[in-house]
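Before any comments, here is the structure.
A protein chain is absent from this complex, but the other protein chains hold their places.
Think of it as A and B in the order they're written, each chain with its own count starting at 1.
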Amino acid sequence: MLDPHNLPDEIRDLPDAGFELAQTGEIKDEVFHTKPIGFYRDALQRLRKSKASMVSFWIIVIIILLALIVPNITGYTYMEQDTSKKNLPPKIPGLESLGIADGSQILTNRRRDSLDNPDRFPEGSVIRIVREYELSGVPVVDVMVDYYTFVGVDDDVYHWMGTDYLGRDLCTRLFQGTRVSLLIAFFAVLIRIVIGVIYGAIAGYYGGKVDFAMIHFAEVMDGLPYVVVTILFMILLGAGMFSIILAMTVTGWIGTSRLIRAQFYRFKGREYVLAARTLGVTDRKLIFRHILPNTIGPLITKAMIEIPGAIFSEAFLAYIGLGIKPPNPSIGILLSNGQSVLLQYPYQTLFPAVLISVLMVAFNLFANGLRDALDPTRRGED
Amino acid sequence: MPKQQNDTTGNSAIANDIILKVADLRVSFRAYGGRVQAVRGISFDLKRGETVAIVGESGSGKSVSVKTVMGILPGNAIIESGEVRYGGMDLTKVSEEKFHEIRGNRIGLIFQDPLSALNPIMKIGKQITETLRLAKKMSGEEARAKAIELMAAVHIPDPQRRFNQYPFQFSGGMRQRIVIAIALAGDPEILICDEPTTALDVTVQSKILELINEIKRERHLSVIFITHDLGVVANMADRVNVMYAGKIVEAGTTEEIFFSPAHPYTWALLSSMPDLQTKERLQAIPGAPPNMIYPPAGDAFARRNPYALKIDMEKEPPYFRLSDTHYAATWLAHPKAPKVEMPAVLRARIDRMKRSGMLNG
Partner (left out) sequence: MADTPYLLEARNLCQHFASGRGGKRLTVKAVDDVSFGVRPAEIFGLVGESGCGKTTTGRTIIRLYDPTSGTVTFDGREISGGMTRGLRRYLTDNIAMIFQDPIESLNPRMTVEEIVGEGLTIRGVKDKAEVRRRVVEMLGKVGLTNEHATRYPHEFSGGQRQRIGIARAIITHPKMIIADEPVSALDVSVQAQVINLLNDLKEEMGLTILFIAHNLSVVKYFSDRIGVMYYGHLVEIARGDDLYAKPLHPYTRALLSAIPEPNPLTEKTRRRIDYDPERDHKEDYFSGNPVMTEIEPEHFVYCTPSELELYRDQVRGKADA
């Protein structure tokens, strides 16, 4: 507290120049010093800062690239059968010298003397004997063999993930299957969203009786049991990609339409929507320009969460025998086939299982990141 | 800084008995983009039986400062420095358990939004008796009787029946009365009102203000009253602290602030809003309040202030004493400053106010 009549020296003797009016003209609004940032740029910036979603994003991209490239470069096709080389274990060039993925397999319970029979065990097929013991007085061994040599395949043949019971290259089939599964999921979700958005937008925007009728119709649809609907479609249209996609969308759009309807109810009474109405903006423009963009955040998030769900439903359908037509692979078909020989050839299940898990986790994490990035209440945050 | 109020005591010991003292309080918030310096070194005190108003617009730090006093700052707040002296304690350092006791029994709080202050699924009576049983360790019957007494004290008609109703059955004004009853349940000596009437209609507002004044008189409460409405200040306050950008820019008795304001922000605040007699063009304050992540150098108001001096832009003004109770942080009070008069519009309005005061008084 300073007494103006009895000021300390350093305050009293401040330079006179400071005591002049500083602003004589009109005082204007301050100008901005930053660059304008659009909504999506802002969201992208925030998405980039989330490590988990960026890692997930790149994993998804890599898997998609693999699905596009791998089936074309393995040298096999997904339907090429060769019963002479069925159930081969994985063999990858380069890694074989390290002792993994070298095409070796342990054969159990073989007679000790059959090892010397070149018809049974061709030259160089035996790598080492794992265990020696006697069974009913007969000497038997568990022996690790180079399975490729064992079945008489050329030395330069490689199946990175082995082959299945028909001798088809599993690596080709897995990524071909990923292609199919992703396509099914993508189109199923896309169609769900298109129908859901249109349906939900109309119900939400117009409200009243329209809404009442539409929402009750959706409730009835939602009551239909999913598996029954799918089987009906399979019977009607035959097994195939198209009928699976249709089966997944028959009731799948209802969730999206509920989301969109709720968003429309939330936004149609907002003052800026009212303001646009008082300017004479048409219903169509109000829906598409003013209200719908606000639903894009939740919508993209929902789509991203639904994609792994759809992949999983496809796998489920394949598993219960309602999958796409053979010889076309899908992740679900591969899992279903692998499951029947799980104990003998675990790698046939392992690779598709790992892939579907990684895919689902990645999509879910990415969806979470997107949801946060697109949340308009967090606009402008770093 | 308001030490002199201690020094000049003596004429009336009771009137100058300081019950709560805030000294050089600084509070900031961790936020995206930096640290928001919400309160930047404020000091004020509250004497027994008086009402001190803190006036300011949103973001001025008025609410944050009382939240600090009540120990209810959100998790991302940091008390950078300063203390809140009350009953021999520094409230900025008191444990949460201790604070529970203080909040229930000694300091009552009334919020802006009565609806969010009440539990929507609990009967009104239960919400009052709960406080009584916790704070006063009363038995069920005792608490019930006391609660009904409190409801009558805040003029809730038919309290016996209302006791068993839910908040949604009450109007906004009645809800605020319930909140006041709950605040009074612990028999506090200090009542903190954080914009208690902002969400209410004028006719309801004036009833609530009347009620607060009445219970203050009857219970000898000391009141800290936060508001942005100068009309409410004129009604309630004995002394006024004007806050801008986290600082108290001017403090004084209500008469001093209204009739001889010294800080240009106070001038602007007083002359920018029309009263029922205003005919002339309003004195608008240009620009917008500053971003408190980067508070401007010097006087935070300088960039919006047509009376700003060059030194205001660089050097923060100290508090200049204008009377024993009145001080302002503006370089205009420095002897070297040019003689700047308050805006003519404001001068005219003050004269008019004084005249109508004479007529009425």
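Keep in mind that, in the parts below, a contact is a pair of C-beta atoms (placed from the backbone, for glycine too) under 8 Å apart; a residue touches a chain by one contact, two chains touch by 3 or more.
From a predicted model like this one, the values you see are computed outputs, not experimental measurements.
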Contact list for the unshown chain, restricted to visible chains: A, B
Sole residue of A:Pro4, A:Pro122 or A:Pro293 that reaches the chain not shown, by the stated touch rule: A:Pro293
Contact partner of the left-out chain, one of B:Arg35, B:Lys123, B:Lys207 or B:Lys336: B:Lys207
Of B:Gly140, B:Pro335 or B:Gly357, the one touching the omitted chain in the full complex: B:Gly357
Interface residues of subunit A (partner: the chain not displayed): 28-29, 31-32, 34, 36-39, 270-272, 274-282, 285, 290, 293-294, 376, 379-380
Residues belonging to subunit B that touch the chain removed from view: 57-59, 201-207, 209-210, 228-235, 237, 254-255, 258, 268-270, 272-276, 278-279, 281-286, 288-289, 304, 353-354, 356-358, 360-361
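Definition applied: only the chains that are shown with their structure count from here on.
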Centre-to-centre distance between subunit B and subunit A (centres being mean Cα positions), rounded to whole Å: 55
List of subunit B residues in touch with subunit A within their complex: 1-4, 32-33, 286-288, 302-315, 318-322, 327, 331, 333-338, 340
In the complex, subunit A residues that touch subunit B: 1-5, 7, 11-12, 14, 16-23, 26-30, 380-382
